[in-house]
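With one protein chain withheld, the remaining protein chains of the complex are depicted in position.
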Amino acid sequence: MSNSQPIEVLFFASLCEQTGRDSATLDASLAATVADVWQQLCPTLDMPVNTLMAVNQINAKADSAVAGGDEVAFFPPVTGG
Amino acid sequence: MSNSQPIEVLFFASLCEQTGRDSATLDASLAATVADVWQQLCPTLDMPVNTLMAVNQINAKADSAVAGGDEVAFFPPVTGG
Amino acid sequence: MPTIISDAPLTAWQALAEHGKPHAASCGAAVSFVGVMRDSNNGRKIDKMFLEHYPGMTDQALADLATAAKAEYDIADVLLLHRVGEVRPGDELVVIGVWSPHRAAAFSACEWLIEQLKHRVPLWKKEFGPDGENWVVANTPGRVK
Partner (left out) sequence: MPTIISDAPLTAWQALAEHGKPHAASCGAAVSFVGVMRDSNNGRKIDKMFLEHYPGMTDQALADLATAAKAEYDIADVLLLHRVGEVRPGDELVVIGVWSPHRAAAFSACEWLIEQLKHRVPLWKKEFGPDGENWVVANTPGRVK
C-alpha cells in the first residue's frame, strides 16, 4: 500500500449515528494506527470502550498499524443471529 | 383385575425370534411376578440379562407383580431414533 | 405437542415448516433434529431396515417425552415424529422440533428429547444387507452431558 492513497474509513450501526457519518477518508500521513484514525476523524468524541475495529476487513486493535489504501472500520459489539 | 382372565404376554424384536413367538397367554394362577411369566412360557430359555419388561405398558422389573388381565411385555434394549 | 408414529414416509422439513408457523412471532428459536437412515453402519452396507415398535406403549412414551420436555425446559412447543415399518436408505426415521423464545432452552430440549427417545421409547431396528440381517443392539452414543 502507498501513502499516496487515503485511508478509507467506515462506521457501522450505533457508531455511524454517534459519529454522524458512515464513511470518511483520511490522508494516510495523519495516522499510523487505528487509534490515530479515530482521533483524527472524531477529535471531540472518545471511542466507546467496547468499540470493535477492523483493518481491511480483518479484526484489529487500537494500536494496529494503518497505511494508505487501507480500509479501517469501527463498529459496536455484534448482535446478529 | 380378576384371576379368571389370562395374562396376555408379548415378545418384541430379538426376543420374539429367540422365544419363537410374538405373543402368548398364560393362566394367571401360574404366575405372581413378571419373572414367573417368563419361566412358565420359556422354561428352557434363560431370560437375556438386558431384557426390559413392562406390565400394562409401564416399565416393570422381574419381581413386579402380575395378575389376570395384565399385559406383560418382554423386549430388548431399545434402538429407535 | 403432536407426537406421531407413522408407517408412511415422513416429510420432516415440511412438517417442521407447517408446525412452526403459529410460533413465528413469539418463538425466536427453532431447533430441530432429523434422523435419517444411512446406507451403511459400522462399515457394513445396509439395504433396508425394519423398525418395530410396541403399539400403544410407544405412542404413550413419545407423548410422555414431549410433556416432560415442556415441564423441564422453557419451551413453547414440541413436534415429535417417528417412522416405523420397512425403511430404505435416505428415509427420515425421526423428527424432533422444539420452539422456544430463546435458543438455549431449544437446544437443550431437542438434544434431551433425542437422547431420551433413543434410550426409553420401545422401538427396535433390524438391518438387512448383503451380509444378512441383524437386530441393532446398541445406539450410537450422543454427547456426554
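Letters A, B and C name the chains as they come in the text, with residue numbers starting at 1 for each one.
The working rule: a contact is a pair of C-beta atoms (placed from the backbone, for glycine too) under 8 Å apart; a residue touches a chain by one contact, two chains touch by 3 or more.
Just so you know, these numbers come straight off a predicted model, no measurement behind them.
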Visible contact partners (per top-of-document touch definition) of the missing chain: A, C
Among C:M37, C:L51, C:L65 or C:L81, residue touching the chain not depicted: C:M37
Selected from C:I5, C:L51, C:V78 or C:I114 as touching the chain missing from the view: C:I114
Hidden partner chain, residues of chain C it touches: 12-14, 16-17, 20, 23-39, 89-90, 101-104, 106-108, 110-111, 114, 140-143
Positions on chain A contacted by the hidden chain, ascending: 10, 12-14, 17, 52, 54, 57, 73, 75-81
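As a working rule, only the chains that are shown with their structure count from here on.
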Touch-based graph of the chains, sorted into line, ring, star, complete or other: other
Chain A-chain B separation of Cα centroids, rounded to whole Å: 74
Chain B residues counted as touching two or more neighbouring chains: none
Set of chain C residues in contact with two or more other chains: none
